[in-house]
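Only one protein chain is missing from this complex, and each of the others stays in its spot.
Here is subunit A:
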Amino acid sequence: MVKNILFVGVGGQGIILASKVLTEGLLKYGYDVKMSEVHGMAQRGGSVTTQVRFGDKVYSPLIGEGEADVVVSFEKVEAVRWINYLKKDGKLIVNDYEIYSLPVLIGKEEYPNNIEEELEKSGIEYKLFNASKIAEDVGNIKTQNMVILGALVKSLGLEELDWDGVIKDVLPEKLVEINTKAFKIGLSI
């Protein structure tokens, strides 16, 4: 059985690091893991995705439409942009945080205000919380990725692994404490 996790968001939100911590953890669990990311224009405010697949044996690094067991969105409207990748009865994790794109900023397009309402109607099992705010309270908005990762780990039921150890392995020493803290809060969401 292969599980598929799709991370989506906007350049600069720490998505790649979050998926890196996840894959290192999964490797420790003994899973075969593949992860695919698209670089390129990401840094300039475009939308970013990474795909993580794990199981006994994984061939393709790509997740197809309607195949993601969990879609993890670091930004609110990106969750909608990628919703067609969510498997029927899959789970959705959404950071309740809005990043306006240039067309929205200059008033050419609008940021939708009915996302929550539509999510409710859809019957999708979702968690919506403001990880950015939580991370700011922890002391650094950049740790939002660990808050979100914590919530993902919980919904995958993988809490028992030594994630603190994985975070220690992947992150620079001076950032470990604050990120571990953020991750723990995520685990309780």
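Following the convention adopted for this analysis, a residue touches a chain if its C-beta (ideal position, glycine included) is under 8 Å from a C-beta of that chain, and two chains touch if they have at least 3 such contacts; residues count from 1.
One rule holds for everything that comes next: contacts and distances are computed from a predicted model.
For the chain that does not appear here, its UniProt entry gives the protein name "Indolepyruvate oxidoreductase subunit IorA", which is one of "Indolepyruvate oxidoreductase subunit IorA", "ABC-type polar amino acid transport system, ATPase component", "Threonine dehydrogenase" or "protein-glutamate O-methyltransferase". By the touch definition given at the top, subunit A reaches the unshown chain through residues 10, 23-24, 27, 32-47, 58-62, 64-67, 77-78, 80-81, 83-84, 86-88, 100-112, 114-115, 118-119, 122, 124.
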